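Removed: one protein chain of the complex. Kept in place: all other protein chains.
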Amino acid sequence: MDSSLILQNVLTPPVLFFFLGTFAVLVRSDLEIPAPLPKLFSLYLLLAIGFKGGLGLQESGIGGQTFTTVGAAIIMSLLIPIICFIILRLKFDVFNSAAIAAAYGSISAVTFITAESFLENQGIHFDGFMVAALALMESPAIIVGLVLVKLASPKDRTRSKKMRWRTILHESMLNGSVFLLLGSLIIGFLTAAHNPSGVAKMQPFTGKLFYGAECFFLLDMGIVAAQRLPSLKKAGNFLIGFAILIPLFNALVGVLVARILLLGPGNALLFVVLCASASYLAVPAAMRMTVPEAKSSYYISTTLGLTFPFNIIFGIPLYMGLVNAVIPSTT
Amino acid sequence: MDSSLILQNVLTPPVLFFFLGTFAVLVRSDLEIPAPLPKLFSLYLLLAIGFKGGLGLQESGIGGQTFTTVGAAIIMSLLIPIICFIILRLKFDVFNSAAIAAAYGSISAVTFITAESFLENQGIHFDGFMVAALALMESPAIIVGLVLVKLASPKDRTRSKKMRWRTILHESMLNGSVFLLLGSLIIGFLTAAHNPSGVAKMQPFTGKLFYGAECFFLLDMGIVAAQRLPSLKKAGNFLIGFAILIPLFNALVGVLVARILLLGPGNALLFVVLCASASYLAVPAAMRMTVPEAKSSYYISTTLGLTFPFNIIFGIPLYMGLVNAVIPSTT
Amino acid sequence: MDSSLILQNVLTPPVLFFFLGTFAVLVRSDLEIPAPLPKLFSLYLLLAIGFKGGLGLQESGIGGQTFTTVGAAIIMSLLIPIICFIILRLKFDVFNSAAIAAAYGSISAVTFITAESFLENQGIHFDGFMVAALALMESPAIIVGLVLVKLASPKDRTRSKKMRWRTILHESMLNGSVFLLLGSLIIGFLTAAHNPSGVAKMQPFTGKLFYGAECFFLLDMGIVAAQRLPSLKKAGNFLIGFAILIPLFNALVGVLVARILLLGPGNALLFVVLCASASYLAVPAAMRMTVPEAKSSYYISTTLGLTFPFNIIFGIPLYMGLVNAVIPSTT
Amino acid sequence: MKRLDLIFSERELDEMLSCLEDAQVAGYTVMKHVTGRGPERVVSEDTEFTGLGANAHVIVFCEQEVLDRLKNHVQAILSYYGGIAYVSEASPL
Amino acid sequence: MKRLDLIFSERELDEMLSCLEDAQVAGYTVMKHVTGRGPERVVSEDTEFTGLGANAHVIVFCEQEVLDRLKNHVQAILSYYGGIAYVSEASPL
Partner (left out) sequence: MKRLDLIFSERELDEMLSCLEDAQVAGYTVMKHVTGRGPERVVSEDTEFTGLGANAHVIVFCEQEVLDRLKNHVQAILSYYGGIAYVSEASPL
């Protein structure tokens, strides 16, 4: 059953375009999407995800399940980095361990939307409040990462590099991606409440266009991920293993929490995907500023070159299988 | 009543995204929309406004009311700069006064479309020929500004800086924004007349997508406007007062003219908005080339940092209240 | 009849926007579409053409007519450069002759989509497999061009400039445009077969938006083509004549082949347009790398500044007249 | 040989380039979308947004005699619209 | 006069510019979206994609005394985050 799910997942336009991008790099085609065009798509996707999430949140209401699910998601994004940090310390110094740990505690918005598309394809329902969980899992992971650095870093860290709390909060809460996602969520929420005709008028832009823009963006992600592969080799086997096994481990933990929370299969899959995915947007940017001692190639190559492709190709259908096995079907 | 109109105006996606952009700057988020992406949206908006205006013009026909309204609009764009110039000369030299005056005689396309969205939201009808008025109000204001410089500038203006008529006409008529707006208007007009299926095929691009693109653009306008605030302080209180009071004055004149023209409430609001808004696109570009003596920070900071936000947040609902008070409702 | 077809063709938004772009350059407006925005539209158009072609190919099946038509198209793209080369050698050296010849053997995707829009406007049916022909005509023309250089170039060509077969194949098959077009074609084909809901979800992006994006792109093509005009004068009368007459000649050959293949009028027009159009994307890029001795202004100015405008303004309706005269109407 | 660095508003690019052509430079290189601050003006990315355009950075490698030819004209343009011009030594690799 | 070339990550641009302002430079020029490789890091266009930002290239024409004023502060920024600073001779056209 899983292998048919994998095939169904692979034969969708977004994943196929991801392959096309990867393939372009492998055969050394000169296909490229020049900067800042990828930025356009990433801004658009964040705006649209947030806005649609806000509409969904309005629909499902800010009730009990919203609170418990979002709360559990935040707790996951606090716990996962600590576990990762302990594992990574076996091989890496404090700085690199904390930076990589923060990335895996955080989330990948594109993995999330690929999972949403997968669910829509399978006709499985999910709720808008999951986007709120998505938006609220970036900051805590960053904070944990920076706190770990603050606590565990050697006493003689250059004076200038000592972080102030203000910096930590600023970098974790006000990163452009997080800000746009959260802001659009709130705007969607307010619009759904006060201006239904505004919702309808946004629909062609945030709704209808979304799937195509996702494909375009995944084409670029394929190019970027494949360009990261060579530097993965330098990262070493430990990190390569980590980048595949930790998502699986996090998925397992995630599905158990989802079961405890009594989430339906759709929400459960999204919850698992949030746990299993790793950030290559907000976290690297925050770490670059606050922990320059960490090698950015470590945390970017693993999340972007390995964990991301693994999740969108094999991970999502695998996690669906897991959800189907663990979560009692409500339909 | 006015305050409820303000609230209704504020709780629409475009205005909310404008706030989001402003807020990003205030809290020092690193959210940015890198160049030349804003240019993409501004080109798109001009093309779409023009095209839709052309369709509307074809519909309403180039009859009596079109002529009188457009004519009155042009006259307003000739008169307003002269009044502004006289006021500004109290504090500024000829060059700065003329440049700022030209900006306030001209129009802001984004304020105009925000007003259109506001009217659609309220279910109030307006006509396509108002876009023709929009397109034809930029050039006269620029010409008046340059003529004022030519007439009033000190005799010893550097020889090289003496303007030739050709330059004046070129800068006023062939500015990229004006050109694209007018060109698209004509294309829309021709297409509506000769190729109805072409109109239908353009609709998803110029029609459906418009509202979302407007939101995206206003997000950027919010960022840009907020970045202008610090330099406003340097501009001094006189200019700050001018940037708020002159739009109100122009709106008052505008609503009286609209009453004389017997415009319906929708067209009247748009007419008032044209009078009250100020240009931060075509006029600054033209002034930069022909009146380099003027400080660009004056005419950009006031129009972009103050008059524009004021108009889209408070101005439009305020002007609607004014229109409702002055114009006898036809419905 | 032809002149009415020309008028019908000219009064469509894409062609009108092309004129607007040209006009902007002629009157020296400062309208510009800054890089890399044109790249965004060209990537989008290639992706959308390919995807839609893949859907069409799935629909029409990879049967007999697909094979014969695509085969004939490939043969045309092998023959046309040889004929052109012989003619061009009257005036130019081996390098320039081969580079220009390759460009005319290849195709212009934008001319193709303008022809598609023209057919839709006229309500004439055409098949998706024509896009496969489009995608497969770039590489052979490049190969022929490079083989001609290899065979005919003087013995003392600098050692470093001797081409290896690998380079030839790489440049001809893996050019970014060709790659994206072919890749999207395959993705469309696979999606149509395995994921019908994916097709529906792509439709707003690749289908509905297409016409508007085409207009935007043609606006830019108008600017670029007009900027090329001055350097055309330097190219000399021989090349100017070539750029107009060779498309006509190729169209004549094309319509005869189309008749032999028993193509319907829609497919026949597209076949003729493929023969008559010349490449300004993949071929110049390949030639720049492998035949640096050739003057890029020759092969770009002719294809972009003359052949392209000629084809989309006069060529398409003219070729339609030709098709109507030669191909027995099946409807 | 000399290296000339010119930095000024994009809107004067055409004028500056034809000034260079008049002095018969062998070539030039142009970088657009450049921002900056001078003694009077700030050129940020949003001045590009408003259609004012950002700055252009033009580099010319040439002999001293070419500099002598273009000096007056370039200075006239820069003193009218603003912008800077600096010369340094350079030699072909 | 001197020409100072600074190349470093875009994310430190604001900090670097206020450092230049502190030293009262007469002006500066900024080019963004610059990529490169240093002794340790590679900055490619996809690091821009990840929100890390590419490099910025800042040019300052100034007197030696301005360099003296900004030297320590600039070096502190560069040694913390990475980046380079080189000085060469230049004279106004």
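So that you can tell them apart, the chains are marked A, B, C, D and E in the order they are listed, and the count of residues begins at 1 in each.
Heads up, the rule we're going with is that a contact is a pair of C-beta atoms (placed from the backbone, for glycine too) under 8 Å apart; a residue touches a chain by one contact, two chains touch by 3 or more.
Everything quoted here is computed from the prediction, not taken from an experiment.
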Task: Sites on chain E contacted by the missing partner chain, in the whole complex - done: 4-5, 7, 31, 33-39, 55, 57, 67, 71, 74-75, 84-89
Open item on the list: Need a quick check: the contact residues on chain D for the chain that isn't drawn.
Closed with: 1, 3, 26-33, 59, 61, 88-93
TODO: Could I get the residues of chain C that touch the absent chain, sorted low to high?
DONE: 34-36, 38-39, 42, 158, 160-161, 175-177, 220, 224, 227-228, 231, 280-282, 284-285, 288-289, 292, 295-297, 300, 304
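Quick note on the criterion: only the chains that are shown with their structure count from here on.
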Open item on the list: Report the chain whose CA-based centre is farthest from the CA-based centre of chain E.
Closed with: C
Task: Cα-centroid distance, chain C relative to chain D, in whole angstrom - done: 38
TODO: Return the distance between the CA-based centres of chain A and chain E, expressed in whole Å.
DONE: 33
Task: Whole-Å gap separating chain D and chain E, where each centre is the average of the chain's CA atoms - done: 20
Open item on the list: Residues touching two or more other chains, restricted to chain D: which are they?
Closed with: 11, 33
Open item on the list: Two-or-more-chain contact residues of chain C, please, as numbers and ranges.
Closed with: 30, 34-36, 40, 204, 208-209
